[in-house]
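Below you'll find the structure, written out as structure tokens, and then a few comments.
Note that one protein chain is taken out, while the other chains of the complex remain in position.
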Amino acid sequence: MKSNRLGWGFLSPTLIILAITGFLPFLYVVYIGFFDWNIFAAQKGLVYTGANNYRRLVFDADFLRSLWYTIKFTFWAVSSELILGFALAQLLTKDFPGKTFFRIIHALPLMIAPIAVGALWRLLVIPGFGPIWYVLEEWFGIEYRIGASTSQAFITTVLMDIWHWTPFVTLTMLAGLTSVPKDPVESAMVDGANQWQVYRYITIPMMMPIILTTVFIRIMDALRIVDEVYMLTGGGPGDATRYIGLHIFRVVFPKTDYGYGSATSLLTLYFTIVFCWLLFVAISTSQKNS
Amino acid sequence: MAKTTSKKTLNWIGTYLVWIVATLVVIIPIYWMFIVSARSRVEMFGAPSLIQTTFFAENYTKPLLNPTFQRYMINSVIIATSNAVLVAVLALIATYALSRWRLPGADNIFFWTITNRMAPPAAFLLPLFLMYTRIFKFGEWTLFDTRLGLILLYCVFNLPFAIWLMKGIMDGIPKELDEAAMVDGAGTWSILLRIIAPLSAPGLAITAILSWVFAWNEYLFAASLTSVEARTITTGLAEFVTVTGTNWGEMAAVAMLALLPALLFLSFVQKYIVMGLTFGAVKE
Partner (left out) sequence: MDTIMDNTPQTEETPAEFAVAPPHKTRPGFLPIDTNTFDRCFISVVCFVAIHLLWMRFIESFIPLVMATVISLVLAVIIVRWG
């Protein structure tokens, strides 16, 4: 009765736009990755070089270091957010007056522009008038300079990410906790299980799909962090907080070495996809088991 | 009995205490930025105080009266609004097609739209830049540094979650309504406009608002795919750090302007933010 042609017609604008801005660039980057293309070089056009760009890339210490920083950052940020978010969500499951108010306020960082989050944090840590700087320096006597100390800069970016994204984890965990049925928990309590055992054997296994989904999305987003860190530290001091997205944005992109840049982009994409795919497999396996 | 009551009270106090602390942790940085934006350069330094009685309006008026910055603001509003409208319309008709037709391969398409959102944007900077400057070129005109370029691009980030959100809503609208209207002789377009669109209006509004906010917030592509004409407020904010560097009061004021929409829309969409960020995988 209904022709499929009309259905495709409704779908086609979406597909065309996604193809132009999503799929085509992917094919293009794969293609250019095999060429030498530098508009300021003697030879202006594309020169086929086979895998030379990738050969250079696997020995590129800057690139590999920024990959390693990204993984380190992702690990610390996401694991802290999970623990904090879970604890906070646990406290929100109870009904108490003002709960809605707290929840609304808590969702605020999720809506703020990442670049503004960076600005926000920069204002907190500027030597001279930032409150965090003041407290650490005056009350605890710690010399706090994110422009000079690599470890402090790293910790500050992690803290900023925690500030920005813990609310997200809290809210998803809350959705998970409220969907856990009460009966098994209560009967386990009657049988004399303690709080820890209830978590270990009932709550967490039941929430596993949501926990993994949250981890998945958080890792994806942490791996591609750019704006906040750019605003807070600019990737410095040195390259201590130059995470992979920032590396492409600040170092690779401004150079006109398009072939090498494409190879870098593609390899970043490759690592992200493999990482996410492994997580994805873990999620679907755990879903099948539960 | 009395013991359990006191334990309960303690529990309550504990919960409140933790939540008040958590709320303060969220609020104070934003409040601090507001205070900085209300201070002149002289007031800023010294022991940080959280109390501010004067308001140094120049921090706000100077950027707002600056024609370059005005253009940034206007660009941001135009880009975010057009993107929101475009995303809402596309998501409406796309999910209508996905939910009412049995299209071969539609499940794969559905899945593919999501993978678009998962890729790291930085990896697409260079190819998009090259495509915008070299491939989409008609005579002198390129997509580079145009509002249209950014509007189309932001669809990649916003359409996946919009399709997710709208698909659930679309599947919830009973098919009998369509069929009844069809029996009455209504065409597909009039069904879409008269029945489907009004029924999914609340969902469309949420989709549009979230798309609007995400488009407003975007920085990376706005900075790399524009140079002069189509710059947005987020790039304007970043320029404060790289160019002037030290004018913190003005930077704070611009940052306040950049996060204003978040504050305005928060109470409307706070229930749906999580759904938007997880493409509907997690609902509250």
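Each chain gets a letter, A and B, in the order it is written, and its residues are counted from 1.
In this text, a contact is a pair of C-beta atoms (placed from the backbone, for glycine too) under 8 Å apart; a residue touches a chain by one contact, two chains touch by 3 or more.
What you see is a predicted model; the values in this text were computed from it and never measured.
Engineer: Of the residues listed, A:Val58, A:Ile83 or A:Ala148, which one is in contact with the missing chain?
Structural biologist: The one listed residue touching the chain not shown is A:Val58.
Engineer: Looking beyond the chains shown, say which of A:Ser3, A:Ser79, A:Ser179 or A:Asn194 touches the absent one.
Structural biologist: Reading the full complex, the residue touching the unseen chain is A:Ser179.
Engineer: Looking at B:Ile114, B:Ala197 or B:Leu260, which makes contact with the chain not pictured?
Structural biologist: That would be B:Ile114, which touches the missing chain.
Engineer: In the full complex, which residues of subunit A touch the absent chain?
Structural biologist: 51, 54-55, 58-59, 175-176, 179, 209-210, 213, 267, 270, 273-274, 277, 280-281, 283-285, 287
Everything below uses one rule, namely that only the chains that are shown with their structure count from here on.
Engineer: Calculate how many whole Å lie between the centre of subunit A and the centre of subunit B, each centre taken as the average of the chain's C-alpha atoms.
Structural biologist: Computed value for the inter-centroid distance: 17 Å.
Engineer: What residues of subunit A sit close enough to touch subunit B in their complex?
Structural biologist: For subunit A paired with subunit B, touching residues are 2, 4, 6-11, 13-15, 17-18, 20-26, 28-29, 32, 88, 91-92, 94, 96, 98, 102-116, 119-124, 126, 128-131, 134, 138, 163, 167-168, 171-172, 174-176, 210, 213-214, 217, 220, 223-224, 226-227, 230-231, 234, 244-246, 248-249, 252-253, 258, 261-262, 265-266, 268-269, 272-273, 276.
Engineer: Within the complex, which stretch of subunit B touches subunit A?
Structural biologist: The contact residues of subunit B facing subunit A are 12, 15-16, 18-19, 22-23, 25-30, 32-33, 36, 44-48, 90-91, 93-94, 96-98, 100-101, 103, 106, 109, 112-113, 116, 118-131, 135, 152-153, 155-156, 159, 163, 188, 213, 216-217, 219-220, 223-224, 234, 237-238, 240-242, 248, 251-252, 255, 258-259, 261-263, 265-267, 269-270, 273-274, 277-278, 281-284.
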